[in-house]
Each structure stands twice: as structure tokens, then as C-alpha cells.
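One chain of protein is taken out of this complex; the other chains stay put.
Right, chain A next:
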Amino acid sequence: MKKIIELLAEIRPEYDFAGSNDFFEDGYLDSFDLITLVAALDKEYHTKIKGTDIVPEHFCNLEEIRKLMKGYGVEDDI
């Protein structure tokens, strides 16, 4: 999860994402941050995350992001 935490910290360095179970519920990310995160993940892993997958539920914590990216073929220890 280290790489995902790094990407999140670039977007919002002031928050402890590793300690949160729901980034949106906790107010760490908003809709602009969500789109920024999607773009960062696409760039890092050469994916094209579909429009239907760009919902807060898929990006609300580290495990959900890991599961989503696995679905796009990202098998590395992210």
C-alpha cells in the first residue's frame, strides 16, 4: 500500500490516510481530489479507470483502492 499512500500524500499531505477507513467520510478527500487521485493512479499504473468505477466507494480506503487496481491488472505490491 506504500505507493498508494505516497500518491494520496501528494494530493493531501496534511492527512494520515493510513489511519483512515473512509477518506470521504473523514473529510480527507473531496470530489476534486477524487479526480486527481484517479489521474495519478492511471499515470502511475498505465491504466484507464472507467467512468463507472470513478465513485467514492472504490477509493474510500487503501484496501478498496488496492482491490480496484487489481481488477485493472495491477498485481504489484501497491
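As a working rule, a residue touches a chain if its C-beta (ideal position, glycine included) is under 8 Å from a C-beta of that chain, and two chains touch if they have at least 3 such contacts; residues count from 1.
Convention: contacts and distances are computed from a predicted model.
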| item | value |
| --- | --- |
| Choices "Putative phosphonate transport system ATP-binding protein", "Pyridoxal 5'-phosphate synthase subunit PdxS", "Metal ABC transporter permease" or "Acetyltransferase (GNAT) family protein" - which one is the UniProt name of the chain not shown | "Acetyltransferase (GNAT) family protein" |
| Missing-chain contacts mapped onto chain A | 24-28, 30-32, 34-35, 38-39, 42, 48-52, 54-55 |
